[in-house]
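Removed from the display is one protein chain of the complex; every other protein chain stays in position.
Order of writing sets the labels: A and B. Residues in every chain begin at 1.
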Amino acid sequence: MKKIVLTFLVVALAAVGVIGLSSCGGSGNDTTGGGSSSGSGTTAEGGEGEGEEGGILNATYASFPDYMDPQLSYTAEGWTAMGEVYIPLLTYKHASGAEGAEVVPGLAKELPKISNGEKTYTLFLRPGLKYSDGKPVKASDFLYAVERMFKVNSGGSVFYTSIVGAEQFAKTKQGGIPGIKTNDKTGEIQITLVEPRGTFENELALMFVAPVPQGTPNEDLSANPPPGTGPYMLVNVKPGQGWEYERNPEWAKANSKAMPEYPTGHIDGAEVDVIRNPQTQVNDIEQGKYDWMQNPVPAARYTEVKDKYEGSQFIVRDTISTYYFWMKTDRAPFDDQKVREAVNYAVDPAALERIYSGQLKGTQQILPPGMPGYSKFELYPHDMAKAKELIKEANPSDMNITVWTDTESPNNEAGEYYDGVLKELGFNTTLKIINADNYFTVIGNQSTPDLDTGWSDWFQDYPHPNDFFQPLLAGESILQTNNGNFANFDNPAFNKEISKLRAEQLGPEQESAYESMDEEIMKEAPWAPYGTRTLDTFVADNIELESIIYSPTFFEYLTSFEFKE
Amino acid sequence: MTIDPQPEAVPVAGGPGAAFPAAPEGVSPDRSPWYLAYKRFVRNRLAVSFLGLFVLIVIFVLAAPIWADNVAHTGPNESHTLQKLRVGDEVREVVTPEGRPIGPQWFEAGGKFFLGADSRLGRDEMVRLMYGGRTSLFIGVVSGLITTLVAVVLGLLAGYYRGWVDAVIARILDVLWSLPVLLFGIALGVSLAVSGLQIGPLTIEGGSNWIPIFVISIFTVPYVARPIRGEVLALGEKEFVEAAVAQGAGPLRVMFGEILPNLASTIIVFFTLNIANNMLFEAALSFLGAGVQPPNSSWGTMISVGEELLTTQPLLAIIPGVMIMLTVLSLNIVGDGLRDALDPRSKVRLEAHAGMVEPEGASV
Partner (left out) sequence: MVRFIVRRLIGMVIVLFVVSVLVFLIFNVIPNSPPAQRLAGKNATPTLVKSIEEEWGFDESLPEQYVTMMKKVFTNELISYSPRVSVEDRIKEGIPATLSLAIGAGLIWLFWGMVLGYIAAVRAGGWLDKFLTGFAIAGVSIPVFLIGPVLIYFLTYKIELLPNAGYVPLTEDPWGWFKHLILPWTTIAILSIGFYSRVLRSNMLDSMNEDYVRTARAKGLSERQVMLRHVLRNSLIPIITLFGLDFGATIAGTALITETIFSYEGVGYYAAESIAKLELPPIMGVTLYGAFFVVAINACVDIAYAYLDPRVRLGTSAA
């Protein structure tokens, strides 16, 4: 008995002593997300020009990508992570801002030749390309990748169902895709569409159809991704925890020679850890434990970080996104245009800017700034009195409405704000807040009861206006489940215009047509758009902030990171 | 359990003021046990003062509309993001353009934003604290009532009928008791928050406060039912029950006429402690997003919202937490005091514990 007590006392004393000592020990927060070790340290190898070449980047994401698989991933995390590992036939120019929206050749020699009433696209694969495992890239690998994408039920399928035979293949998974013909000897790839499609070049530049070696299994390969063609390759992937990049040996040997315009990248590699707490990430960057955080700085630290580091380690980035409140136009009370106009007058983007801690720029258009086809107009300056008047005139029969929003801050606060505005207009509202992972599924299901109005956002898939109009406002996009046209907006005149513009190649004429369509649709006000989101890049003080390229589609390019001297 | 009015002091293990008082002067020792219990309670200064605190808290939250209308001039869910406050010569923003809510104003702005704004939505924290308290107390008390009611019925049935009725009820209670309560509470709370509940003709909307009441009641029934069942089983052996049955009393008469009155003190004590437990449970659920749903607020949701702003406005998280603590503390002390007053011979135990443990002697 005594022995037990004695042991306990010793342990307790030791514990107290240790705790006491810890107050002298290092302060701050060490964190590791488990999994791969975070070796700090920049192994410098010679310097040329502004920054140093070489070094291993220590990066952190707040969540692991939805998939680490080129045919499957459909989130910003996945595209940023893999954008330079899997190069498709076409790609985007490596530049920030509007310049980065230009489609340029990737694995293909040149931009496609379009023929046959704009239905056939012909490209030639550059010779001598190899995957990171040494296998040569063949033209038929493209067909394999497209088939794989359908077989794994990828969310990107919708962009490619206009290829001849693709729709059938998507249903049956058999019979191949007759619309794609390839010739491995000449490297020719010929794609025939069912109808002209002006967005197709953009879609060829997405990772969904980046070639992968034939024989790559038709299942989610996040734990062991297929070999790629880019300057870096993925190694040591631990789903949920982290992964690493190393230089792709075949890049220096073969691919960079075949694709001279594509950057090689300064750093030798990177180690990425998933740290779920954004506050911890910010602390780690400030202390130099990590060099870069992929996700934006959380609202609670935004002002502080911006004030301290803007210009040296922090830069605000515009995105091509629209945040809006949708209203179901096919049922009371929002089937009355006056009511919808009233909502637009009542919602005040200025208030929402504050709710987003300044990370939002107020707009009232469908297309955001930076998207071709954007023009600023002000149909509904904030005027609560006018809004109330319109409601009185309209006198809607059904004043009981349900307002929907998701849990992710500050969207939930935006939803609560909207709920308050509607109450002020006299509606009897019920607010429902759904977890962010399930939100779109719930509001996208037409059988969910009481879908009256709610929050939504949309980030571009690629810089073409059709990417906003078709999925969100075209009649054909109204689905029973997985609906994206939350307003159930179905106007035959606009549907026709959307289809027409989609078929044409994007030029100044089309851009101005989109501009007017934006304004015309907003006159009918199926939405109350309120802003476009800004994100940011936050790096540690050993990284060259200016050299980082921020693509509208892939965000920070891994090849543009370099360490300071 | 009957309390025999003996003047002999029975040794009691610890506990504040649990000694049995001598009969008051000029009063016959044959007073009703309730009166004696009352006297004992009143002598327990600790319990009395915390009862007073609890009453103060209740008054505080009931005064919510008075404060809201006359002092703060705003409702709990009204957003004032773009508003400015005039304080003397200064003009202060309720929410700065960077999204920082204003801190406590105390009486500088005439009582508006007494505790500051609650978040980027610029709502009055003090008003929300009062209305949130109403929600928390309402849910705690109502679920306590439901739980106690159900537990008493189940306990009576099981203890009286014994046999297979007891076996079935005991099994169900056992299973419910073994469930990881928090996990299930969150799972049910989150699912029902979306879809609402429909049992036969009764429909509860997803965002209603009745959903957390329902969830909390279900999972706390075993904690009250098992001890009550134990007591009924024990009581059933006593002679007065036998006598009543021999006199031809039907089951209802026996259960409600003979056994129930003897359970009264246990029920009172458990009810009080149960409210405390339920309030903690509701706060935990709301904190995790599985309890009260916005825009309704309770002290639990306020802590969750305040946690985000912990580094800039720590009071937003701490004050609701302290309110919960004070309320639960008061209820626990009062419950303890009630137990001492009503049955000074029972061992002093703190029962409103996160994993409510039954008193000794209950069957395994």
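Operating definition for what follows: a residue touches a chain if its C-beta (ideal position, glycine included) is under 8 Å from a C-beta of that chain, and two chains touch if they have at least 3 such contacts.
Source: prediction; values computed, not measured.
Q: Which residue among A:Thr122, A:Thr161 or A:Gln337 touches the omitted chain?
A: Residue touching the chain left out of view: A:Thr161.
Q: Which one, B:Val165, B:Leu182, B:Val245 or B:Ile268, makes contact with the chain that was left out?
A: Answering carefully, the residue with contact to the hidden chain is B:Leu182.
Q: Which chain A residues touch the hidden chain?
A: 1-2, 5, 8-9, 11-12, 15, 18-19, 22-23, 25, 27-34, 37, 64-67, 74, 153, 155-159, 161, 167, 170-171, 173, 220, 222, 239-240, 275-277, 279-280, 283, 407, 434-435, 437-438, 440-442, 444-445, 461, 471, 479-482, 484
Q: Give me the chain B residues in contact with the hidden chain, please.
A: Here the touching residues of chain B are 11, 13-14, 16, 170, 174-175, 178-184, 186-188, 190-192, 194-195, 276, 280, 283-284, 287-290, 300, 303-304, 306-307, 310-311, 314, 317-318, 321-322, 324-325, 328-329, 332-333, 336, 347-350, 352-355, 357, 360, 363-364.
The rule is simple: only the chains that are shown with their structure count from here on.
Q: How big is the gap, in whole Å, between where the Cα atoms of chain A centre and where those of chain B centre?
A: Each chain reduced to its C-alpha mean, chain A and chain B end up 46 Å apart.
Q: Which of the residues in chain A come into contact with chain B in the complex?
A: Per the touch definition, chain A meets chain B at residues 299-300, 302-303, 306, 348, 350-351, 353-358, 407, 409-410, 412-413, 416-417, 419-420, 423, 430-435, 438, 442.
Q: Could you pull out which chain B residues touch chain A in their complex?
A: Those in contact with chain A are residues 77-79, 81-82, 95-100, 119-121, 190, 193-194, 205-207, 289, 293-295, 308-309, 311-312.
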